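Data block below; observations after.
Left out: one protein chain. Kept in place: all the others.
Right after this comes chain A.
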């Protein structure tokens, strides 16, 4: 949107003035307080402030522009989009008080709009951005341009709009709105995956966790995938039902078939068996009768046979019994004898034993009498003597004697020691002999005996004592009539043994005798006499037992026969002919019944009685009834099953299931491709969002570079506003750290950038208030060149009181105020 002219009539201090603007660069030049800001405000309010204000809004916004003494403010604007000859005329009037103003808009075609709201909305459709953005960016009047940065920072609406514009640039490249595409994908995703759990490949559970398969399907929000799944699953279910029906039908039919076969077999059997039932009944009665008769006949026959036999036997056996009794009496007598015999034999054995013992005593006594009586005491004495002699000899041996002999002629020398042990040598003439002995030595030749004794004082007495003792020992041994001590010991042992044997035999004899006298016993035995030939008690008892058993049997037999005979005689009046006549009667009845039985049918082989036959027939009848009942049940079941019979056969329906299954698979494949598109879209968009501000940064860097002579060519920017500026040395400076002049330059660059983006390729008006006021001449030049460039595409309106603007800018329309 651009302005062709603005007329103030009146507005603040200006009673009536029209200013015409051209495309390109317009400069309003005049000293302070000549109405530059009045024109600015008139444009601003003419475009953006409603004429329909509350009193308070009027006071806030418009009251300062009420001419002194006046009660009306009036602005008329001619604006156009691209062709200055096709203008919209806007007339606005404000008056103090509540909604006292009015507005009129005349469209290029001449249509007049008087409704304030409509007028304002038409104006808003003509301006390149929202009123707020236009106010803050395209028509900011603040003299310090750098303030724009802060102001934009504070006005989130402007930021948002800038952001939207940028996004739109990126997102709509390629002739398609990415947002729309995303919506489309989302909606397709929903259409396909409604109520479908992709992970489980199954319908989603509901909020209560219930399964929503075919038993309890979702009704609302079912997506294409689930719809196909339900179709498939329902078909499968139906198919299973058909299969189950067919299987049940097969099963029922085969059961029925089996049952029918069994039934007809049983019925056949029943019809074979039942006709003979009655006759078999008769047979049973006759057979039972016949059995009784045969029983009776058998008895009569037996009695007839036994009666005479028994009588004979009784007669024969009675003497036999008597004889047995006699034999038993004899045996009893023998038994008594046999009992005595054992006592006598005991006595005999005792006497024999005692006699043996008596002999042993005699023998022992004789041995003892014959033995040398060498007592223990004698042995002790001998032992003592021997000990003394040994001791004495030891004493004598303690004094050694050495004897040296030289033979003067050949001679025999015998040497003996104290013990009398002798040794002899033949010595030749001149030969020497040396003998060494203890205490005492005797040397004997043919011619002499030389005894040498130790000359120790008491040795003499020792030797004497020794000799005495030896004499004593010798005397003792002689007295005892033994050769030496060893014999004495041996004889003593013998003597002691005989003594011991005697004692032992005597004791045994006494023990055996007890309180009895030996002689009494012997007498008793002699008196008892001979029991030879009497048998053993056991043998007699055995024979007696046998005979008793025999007698018992015989007696039993006799008793039985007598009893039987007595019974029979009672029964048949003591006359055997009566018995014979009964036998004849029975024979004829038997024949008659047998005749009748022959005419009746036999009991079938498999039965052992008519009762079993009847039972079987009864159970056959019962199972026929049961089978019929079962058949009835099966038929009912069959009818019920057939009531719900499916219309299709499983073979036919299988095709439907297969088709719906592959249909489902196709749809799922399609759906998964949508999911893939969705996923990739999200991924790409995340990347694109990062790139949103790239064009803005590029444009800003472009303007800044142009005005800073390349000093700032890089800007760090992550959001709508730049964060830092990079110097060629790569120092990052934040906006606050820039010099005042640089800040203005930067702010101007930003304003151009922002405007450019809001305008978004539209050609429009940009209002600037003294943009170069704080710049040094060099920067002014650079700023001017940038402005000049911007004005090539847009309408630029600059307000200033500095004539040097004219020097640096190629002004197309100079409006000088005085």
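The criterion applied here is as follows: contacts are C-beta pairs under 8 Å (C-beta built on N, C-alpha and C of every residue); 3 or more make two chains touch, one makes a residue touch a chain; residues count from 1.
Keep in mind that, in the parts below, contacts and distances are computed from a predicted model.
Only one chain is not pictured, and the protein name UniProt records for it, out of "Ni/Fe hydrogenase subunit alpha", "Cytochrome", "DNA repair exonuclease SbcCD nuclease subunit" or "Molybdopterin synthase catalytic subunit", is "DNA repair exonuclease SbcCD nuclease subunit".
Of the candidate positions A:652, A:709 or A:810, contact with the hidden chain is made by A:652. The omitted chain makes contact with just one of the residues A:492, A:681 or A:795: A:681. The chain omitted from view is touched by exactly one of A:107, A:180 or A:198, namely A:180.
Contact with the chain not shown here comes from a single listed residue; of A:394, A:523, A:673 or A:760, that residue is A:673. Think of the hidden chain as still there; on chain A it touches residues 171, 173-178, 180-181, 184-185, 188, 246, 249-250, 253-254, 256-257, 260, 635, 638, 642, 645, 647-649, 651-653, 655-656, 659, 662, 666, 669-670, 672-674, 676-677, 680-681, 684-685, 688.
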